[in-house]
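As you look at this complex, bear in mind that one protein chain is not there, while each of the others sits in place.
First chain written, first letter: the chains are A and B, and each begins at residue 1.
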């Protein structure tokens, strides 16, 4: 049973078949096997949020999920969300507001922010702060990020998207 | 920081999971949401030889109302509890509590079964189980048994579960329509484990409590159903009585020391919570002013 396990999943819309060791977590699978290095590792014990990805449409910590657990699921990473254009407006808002400095937290932040915006059309600032409270950013002080998410929500309201 | 190697088995049914656990015994660990187990494995604090993944067992997932009983499957995630209208209706305390557990991404995977089996004394759900008088449904080599929540938690990360056991569900009495609840915890940051917390449920008759259950967490090696509640039941709560009950609470708690708080601080916070709880449930802000602290 220690041997590699066959898994099959969809990653950013592509079918992926692989044999993985049970101990490999989803973050390392994405980064090392699929070379999707936009998913970052900041702590590997579930606290920083840098590794946030979407599995089955819901955000999860990819450092706290085994690759074998992702068998038969639909995984989406920052690269996928970027290419599909799903978060183009959010990314633009981050750019305009300088809501990133080193950018290491950014993929996870965008994942968490988009999750909130899909759940709630016009979240209050406190709700944004709360939803992102599991995503650590050492650079920005958070305010620019909150502003960018708020702006995106407003723009989506106006455009009714 | 990478987990040690282990063998992996995806359980195909509860029976299959139990078989696997019976075969591997102490060497195996059940994997549910993985939000406590995997961090510990990544840090190499634990290194199980076999992981039995129960994540695919649909039979363990879901919330159903069976007459006066609310049954929550072990694989029900924190996020499911938070979104369920049945929970809001039948166990609103749980809905209030779950919002304090970690962060959205963790709540999307963490499960009630995992949280109870993990038995972190600072966790919200174990205390709620005490408050709500839950039964923990366990299946093991000898069949199924029900363990009262008050009996289930034995210490830090310790429960009545044997290595071969699987926690399959919890059963809760559906909350009375006249009942009220109070949930508050003191945590340093959003989503952190609490320094001290209180999950309370009460039935009010006029200005008195007909029933009152106070489940404290992060005040010792396991959640505590405070006996001090007895002093406040069936009588008019006065500041003096509240002070007396608070003293009784201080006496009965045996809090631990950690980096966040000394035992004295935990006792103090437990008293503050009691006062706030009374003021809130009885709608008596006067009880809080010049409170017991």
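Here is the rule we go by: contacts are C-beta pairs under 8 Å (C-beta built on N, C-alpha and C of every residue); 3 or more make two chains touch, one makes a residue touch a chain.
Simple rule for what comes next: contacts and distances are computed from a predicted model.
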item	value
Choices "Methylamine utilization protein", "Xanthine dehydrogenase family protein molybdopterin-binding subunit", "Cytochrome c oxidase subunit 2" or "Pyridine nucleotide-disulfide oxidoreductase" - which one is the UniProt name of the chain not shown	"Xanthine dehydrogenase family protein molybdopterin-binding subunit"
Left-out chain, listing which of the shown chains it touches	A, B
Which of A:39, A:62, A:114 or A:151 contacts the chain that the document leaves out	A:39
Residue of A:69, A:91 or A:152 touching the missing chain in the full complex	A:91
Hidden partner chain, residues of chain A it touches	23, 31, 36-45, 47-48, 50, 77-79, 82, 91, 94-98, 100-107, 110, 125, 128-130, 132-146
Touching residues (missing chain, whole complex) on chain B	1-5, 43-44, 186, 188-193, 195, 259-262, 264-265, 268-269, 272, 289, 291, 293
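The working rule: only the chains that are shown with their structure count from here on.
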item	value
Interface residues, chain A side, partner chain B - complex	1-2, 5, 21-23, 25, 28, 44-46, 49, 52, 58-61, 63-66, 68-69, 71, 112, 115-116, 129-131, 133-135
Touching residues on chain B, where the partner in the complex is chain A	1-10, 31, 34-35, 38-39, 41-43, 50-51, 53, 55, 79, 102-106, 108-109, 189-191
